[in-house]
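So the structure is just underneath, and the comments pick up after that.
Every protein chain but one is kept in place in this view of the complex.
We call the chains A and B, going by the order they appear; numbering starts again at 1 in every chain.
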Amino acid sequence: MRPSRTAGRGARSAPLPLLLALLVALPVLFGAGYAALAVLGVVGAGASGSPSWHRAAALLTDHTTWRGLGWSLYVAGTSTLLATLGAGLVALLFAGNSRHDRLARSVASLPLPVPHLVAAATALFVLGQSGLLARLLHAVGLVDVPADMPPLVYDRAGASLILSLAWKELPFLAVVAFALRSAHGPALDEAARTLGASPIHVARRVAWPLLWRGLMPAVVATFIFAFGSYETAVLLAPVDPAPLPVLTMERFADPDLARRGEAYGLALLALLVAGVAVAAHEWTRARWRMLRQ
Amino acid sequence: MSTRSYSRSPTRPHARSAWHLAALALLLLSTFVPLLILVLQSVATSWRWPLLLPDAFTLSGWQGLLGGSLGRAAATSTALAAITAVTATALALPVGRTLAQLSGWQRHAAAALVFLPVAAPPIALGAGLQIATLWLGVGGTALGVALAHVVPAIGYASLLFLGVFTTRSSHDEEAARTHGASPWLVWRHVLLPTLRAPIAESLAITFLISWAQVALTLVVGGGAVRALPIEVLTLVRAGQEREAAVGALLLVVPAVAALAALRIGVRRTDALPA
Partner (left out) sequence: MYSVTTSAALSLHDVSIPFGSDANGAGLRDVSLNVARGERLVLLGPSGEGKTSLLRAVAGLTPIASGSIHVLGRDVTNEVPERRGAVYLHQIPVLFPHLTVAQNVGFPLTVRGAPARERETLVAALLERLGLSDLAARLPHALSGGQQHRVALARALAARPHVLLLDEPLAALDPVLRRDVRDAIRQAHTESDAGLLLVTHDLADATSLGDRIAIMLDRRIAQVDTAEALFTRPASRAVMQFLGGHIELEGTITASGAVLTPLGLLPLPADVQQSLAGHTHVVVGIRGEAVRCQPPSPGETLTAPRAGQHVATGAVRAVLHGAQESVASVSVDNLEVPVRVDALQPPAVGTQVAIHIDPRGLIAFPDNASTAHA
């Protein structure tokens, strides 16, 4: 890479930086280790002192565990897909330098710092059975009483949850997409045009393929944030299937100590998904860096 | 890019701009209507079905802020977020700089490790941190919660500074060293002044990470630390819509203001969501 920055002390060997990185990750690694021991019943509430597969087996054979995990993955995946398509569309449509384009980009990035909790609370107000959407549909005569409104909140399809997460994540993906578009500059589009590509061809064969490749790391990050969001799930998800974060929190608060131990198993499961996502994040970043060179 | 040649092109400019306007309208509606609803909800005493607007208004929700539980929670959250932002940024700056020395698989490994606390679902992260803070004797206290918030914040800020130091040329540091500056003086007179923008960005983002935190606060604070998001979550679940809306706006306004002031994110492509 580059020569050492600390001219006086000479090049540092790799162990120190890696050790620092390990230190930053230590709370997670500690948590994973503790959770593993707790699942085996070695430590924590209701621990017997000697390891047993009993708890882990109970958890892994429990239907609700897999339904919760699957449902959380489905919600996170769908909302991320929506947000990605939305962000890509916004970035492709409003790539120019006109007043419209700049306004659109500002508006699209405005909700970036809105907390998940606020997005979820707002979703209740807008999409609930007596929310604004239901009132608008009443105004045009499609809905008579709130009960006529198709349930978007606490529904098994997770409509409000997915929309709320997508609304929350779109600005971030859009900001990254804008940066990608402007980093490429007009040269690629120009080259494609003079080689015979129409604007539609440019969008389809050059702009979009590059955009989604550049967006991938952010998409993976978005996915894992959506997957882990507790407050959105607890406010908008149905009781069955209960999403993984809600399930975990319930077990934590369970008066039954054995079930409380299961919370660690669920946490471990969530960490496992996060680990895979982190690897995917780094992999997509490395691939994109390569293309950018 | 619009040029004379383009505008006279046989493709239909009207169709194009109609698409644009429709998309822009949708964008404006989807961004501002939810926020507008919060504002209306925060001042509504009664909003009967199927009215599109509230039919009676009050400022009691906002007046209740002073000396009320929402006001106290906002103060707690501000303190937590400020501590988190300063601590995480101060620690992450040297970490990011050190990690930038790595290359090849070591670099990828380090970046992945640092991203781990950011990506870990807060509840899962909180499970471990709850135990750790109990062992440290700060379980269920504001200090313990602040410690917990610092964990993902450091990860995020370290990644940010790793990116900054990867693209930053070290020529000015080298020049300062060969002109007789000690490492400390290089930090004081070269690095800190030239890194003002990323430092501000890091402070803002780590502040927001703590400011919006729910699950970590719940698990580590054990319900005893009443940060603003916890208070708002309770109000929403209790159906106290007016107070909930006031709290939600309280959560949003400083965040949006900070973003607008900083105009962050525009030039970052490696950044992660707040």
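Everything below uses one rule, namely that a residue touches a chain if its C-beta (ideal position, glycine included) is under 8 Å from a C-beta of that chain, and two chains touch if they have at least 3 such contacts.
Just so we're clear, the structure is a prediction, and the values are computed from it rather than from any experiment.
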item	value
Residue, one of A:H54, A:H201 or A:R260, that touches the chain absent here	A:H201
Which of A:L210, A:A226 or A:M249 contacts the chain that the document leaves out	A:L210
Option touching the unshown chain, where A:V140, A:V239 or A:M290 are the choices	A:M290
Chain not shown, touching residues in subunit A	187-188, 190-198, 201, 205-206, 209-210, 213, 290-293
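Quick note on the criterion: only the chains that are shown with their structure count from here on.
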item	value
Subunit A-facing residues of subunit B, complex	1-2, 11, 19-21, 23-24, 27-28, 30-31, 33-35, 37-38, 41, 49-52, 95, 97-103, 106-125, 127-129, 131-132, 151, 154-155, 158, 170, 173-174, 177-178, 183, 208, 211-212, 214-215, 218-219, 229, 232-233, 236-237, 241, 244-245, 248, 251-252, 255-256, 258-260, 265-274
Contact footprint of subunit B on subunit A as seen in their complex	1-2, 4-8, 11-12, 14, 16-18, 20-22, 24-25, 27-32, 34-35, 44, 89-90, 93-94, 96-98, 100, 103-104, 107-126, 130, 132, 134-136, 138-139, 143, 145-146, 167, 169, 172, 175-176, 178-180, 183, 186, 189, 198-199, 214, 217-218, 221-222, 224-225, 227-228, 230-231, 234-235, 244-245, 248-249, 252, 263-264, 266-268, 270-271, 273-275, 277-279, 281-282, 285-286
